[in-house]
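My structure is below; once you've seen it, I'll send some questions.
Left out: one protein chain. Kept in place: all the others.
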Amino acid sequence: MESLQAFWDMGGYGHFVWPAYGVVAVVLIGLFVESRRSLKSAEAELAALAPSKAEDTDDET
Amino acid sequence: MQNHHLGSSLSLFTGTDLVCFRGGRTVFAGLGFALSPGEALMLRGPNGSGKSSLLRLMAGLGQPLEGALTWSDESIANDPEAHNARLHYIGHADPVKPVLTVTENLRFWATLRPGFGNGEDAIASALEKLGIGHLADVPGRFLSAGQKRRVNLARILAAPASLWLLDEPQTALDRAAEKNLKDAIADHRAGGGMVAISSHAENSLANARELDINQFRADSP
Amino acid sequence: MNGFLAIVRRDLRLAFRQGLDSLMVVAFFVIAVVLFPFGVGPQPNTLARIAPGVIWVAALLASMLSLERLFQTDYEDGSLELLALQPVALEITVMAKVTVHWLTTGLPLIVAAPLLGVLMNLPEDGYMPLMIALTLGTPTLSLIGAIGAALILGSRRGGILLSLLVLPLYIPVLIFGVSAVDVVIGGFSAKPQLLILSGLLVGALPLCPWAGAAAVRQGLE
Partner (left out) sequence: MFHRFANPARFLRFAAVIQPWIAGLTVLLFAVGLYLGLLASPADYQQGETVRMMYVHVPSAWMALFCYTGMAISCGVALIWKHPLADLAAKATAPVGASFTFLALVTGSLWGKPMWGAWWVWDARLTSMLVLFFLYLGYMALNNAFDDPGRGSKASSILALVGFVNVPIIKFSVDWWNTLHQPASVVKMGGPAIHASILSPLLVMGVAFTTYYLWVLLIRIRREVTANKVRALQMRQASRGEQ
């Protein structure tokens, strides 16, 4: 338990290191999610407009 | 009239399988044309079929996505200034500055041309030919649309150039002015000049060849 | 060369007849600087310390004010398109526009700078370096600004976008312009700063008209 507390504490700089990692995580994940969302909406629009021509497969990643 | 190869069998100004991509769509594809001294080419087709786009490509405002525009077998893109020196272009807009008088406007454009030798009387005679001699010292802001269009047409008469590219030149012109325009074009062709003109007017020019842009529409998916 | 002079002469005549906006530019310059004493307080020594920086930033913003209209009026009435179709190279046309912009904004700022030096209690020996630095710096600002003015042609948001594009590129001129004055006040020679400023100018002279012409060309396509 104690080492967890020390890990969280980060030698007293915890409230600098964790926000830094937090911001990086939020921005990178947010950017990824937004990019995928706009890709999906564009593909949906394309499918609506030309159902026959939406030939590129809809893979997951 | 300088640099004309009078009587050359080979057509001077040609376009071969041109593709125009503009505003995110393919306007036309596989379009070809040929112009020789003394000839006129009437561009026909509905709005948006690419008449203006073709004229702009001929003038060198932008490059075709594919295909080539050549002047006596040399691509016009190689030396844009030389191509500009041998053409006059009338677009949709008439660039007449409101604070400058008609003569000042014309003198400015004429001084930029290589052939502008005999100064004032070239401008005066150009204005006469279009029946607006009386407007010589009138500032641009008092001119009507028709008069501005005539000043713009006078601009191309004031300094010689062998190729005229006219985009619906007769808009805003009354009957008399249209006649003046026809005569000017006839004189220009008689002197060995060439004209490419996009126009909806039915009474086309004497023995002019027609080019229907619509047949080159790109209807691909 | 006469094409360059013809365009400069026409644009200067247009500027004079349409009411010189140089007076407004200088007025903005003075007002912008006069605001600072209200902000930071009138104590002479604080003003003196920030004087070079404040004067330079105000000059930079003032010279940017009239950039938006550098090509705008010609773009809207079709003159710019026609200028691109003249035998005069587009780079020369851009250079002519930049020269007119400098004459109508850069020069008045230089003339007004000493007055603001007095207002901001600029130390005695700061005036000469300020004038020299402004003389070397303002043409570079006009040159870089011309690229921004050409890039925003036909865009939905003009002025604000122009400042966002151009201000980051002004930073080097600002840094060396201000430090040229600070250093002399501190008793050292401003030779390195002035050399770098002239280096920036000499670099901008060929590159900016070339990039500006490319920006105009793609704007007219």
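The chains carry the letters A, B and C, assigned in the order they are written, with residues numbered from 1 in each.
Keep in mind that, in the parts below, contacts are C-beta pairs under 8 Å (C-beta built on N, C-alpha and C of every residue); 3 or more make two chains touch, one makes a residue touch a chain.
No experiment lies behind these values; they were computed from the predicted model shown.
Chemist: With touch as defined up top, name the shown chains that contact the chain not shown.
Modeler: A, B, C
Chemist: Given that one chain is not shown, which residue among C:54, C:133 or C:151 touches it?
Modeler: C:151
Chemist: So one chain is hidden, and I want to know which residue out of C:5, C:171 or C:195 touches that hidden chain in the complete assembly.
Modeler: Final answer for the missing-chain contact: C:171.
Chemist: On chain B, what residues meet the omitted chain?
Modeler: The missing chain touches chain B at positions 19, 21-26, 29, 46-48, 65-66, 218-221.
Chemist: Of the residues in chain C, which ones touch the absent chain?
Modeler: Its contact residues with the unshown chain are 147, 151-152, 154-157, 161, 164-165, 167-169, 171-172, 175-176, 179, 196, 200, 207, 211, 214-215, 218-219, 221.
Chemist: Where does chain A touch the missing chain, residue by residue?
Modeler: Touch with the absent chain occurs at residues 7, 10-14, 16-17, 19-21, 23-24, 27-28, 31-32, 35-36, 38-39, 42-43, 45-46, 49-50, 53, 55-57, 59-61.
One rule holds in what follows: only the chains that are shown with their structure count from here on.
Chemist: Take the average of all CA coordinates in chain A, do the same for chain B, and state the distance between these two points in whole angstrom.
Modeler: The answer is 56 Å.
Chemist: Taking each chain's centre as the mean position of its Cα atoms, how many Å separate chain A from chain C?
Modeler: Comparing mean C-alpha positions, chain C is 44 Å from chain A.
Chemist: If you average the Cα atoms of chain B and of chain C to get two centres, how far apart are those centres in Å?
Modeler: Taking the mean C-alpha position of each chain, the two centres sit 38 Å apart.
Chemist: Quick one: which residues in chain A touch 2 or more of the other chains?
Modeler: Answer for chain A, listing residues that touch two or more other chains: there are none.
Chemist: In chain C, what residues contact two or more other chains?
Modeler: Answer for chain C, listing residues that touch two or more other chains: there are none.
Chemist: Which positions of chain C touch chain B when the two form their complex?
Modeler: Residue positions touching the partner: 2-3, 6-7, 10, 13-14, 17-18, 74, 77-79, 81-82, 84-89, 217, 220-221.
Chemist: Using the touch rule from the top, collect the residues of chain B that touch chain C in their complex.
Modeler: Counting only chain B, the residues touching chain C are 22, 59-62, 81-82, 84-85, 87, 89, 91-97, 99-100, 104, 108-109, 111-114.
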